[in-house]
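We show some of the complex, not the whole, and keep each chain where it was.
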Amino acid sequence: MTSPLARATLQVDTRAQAEVLDITPQVEEAVRELGMNQGVVLLYCPHTTCALTVNEVADPDVRDDVRRALWALVPAIRFRHIEGNSPAHLLAAMLGPSLLLPVEGGKLALGTWQGVYLCEFDGPRSRQVWVYPLAASP
Amino acid sequence: MTSPLARATLQVDTRAQAEVLDITPQVEEAVRELGMNQGVVLLYCPHTTCALTVNEVADPDVRDDVRRALWALVPAIRFRHIEGNSPAHLLAAMLGPSLLLPVEGGKLALGTWQGVYLCEFDGPRSRQVWVYPLAASP
């Protein structure tokens, strides 16, 4: 188990405290950079106040609705974490840091309306997304 | 990285606007179809208003409770997306499109009470679930 693990790293600069960003074009570029033809990519978010998910990218209203609805979910409890960003930690923990996407013919094999969202909950910040190729079964 | 990536495709016809369906038998069939013995399967949902998760399938009341509770989570904000199905996009984004399940001895290696749920949030529709075999480390 000593084969080198190629990794592409995306740099994403967010521009607001709360933002839902379409990063599909950058993920496609990472897939090309990794030289993948068929397989699965793991997108891994190494942060604790942003997260990754997939949803419709055709209508920007969808990501705006998702962003506002996620924040409206945060319960009005007394948070203790001194930095004051516990809602961001909650939303990141709920959405999770890892996402798997199929690759076919050198491109992401997403559904017709799907794109990849980076959800910033504590920006603006410089974020990374790590992209790892995984092998299909022989 | 040019090995062919086998994919099995499940067809799932949902019957209601909101539904939590046990698709475990169909996933088991896909595992057989792929000829897997040991490894991990990626289940990928190529839609933006339904999602996949795992939970108890023994008592149908559980999936009914989960379905009603997910909808009760949707906050009463003003949604802008013109199609009117932003709550479905929110729930799909929260649950996520990808799910990994271990396979041992040619069968899904789930916990005793676990089964695979397709959560329909904008049905009834014809849905697909893509099933990809992933390789274990050599």
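Letters A and B mark the chains in the order given here, with residues in each chain numbered from 1 onward.
Keep this in mind: a contact is a pair of C-beta atoms (placed from the backbone, for glycine too) under 8 Å apart; a residue touches a chain by one contact, two chains touch by 3 or more.
Owing to the predicted nature of the structure, the values given are computational and were not obtained by experimental measurement.
Trainee: Taking the 2 visible copies as a start, how many copies are in the full assembly?
Mentor: 3
Heads up, the rule we're going with is that only the chains that are shown with their structure count from here on.
Trainee: How many angstrom lie between the centres of chain A and chain B, each centre taken as the mean Cα position?
Mentor: Taking the mean C-alpha position of each chain, the two centres sit 19 Å apart.
Trainee: Chain B touches which residues of chain A in the complex?
Mentor: Interface residues on the chain A side: 1, 35-40, 53-56, 59, 61-62, 64-66, 68-70, 72-73, 94-96, 99-104, 109-114, 117, 133-138.
Trainee: Enumerate the contact residues on chain B facing chain A in the complex.
Mentor: Touching chain A: residues 1-7, 34, 36, 39, 42, 44-48, 73-75, 77, 79-83, 86-87, 89-90, 92-94, 96-98, 100, 130, 132-135, 137-138 of chain B.
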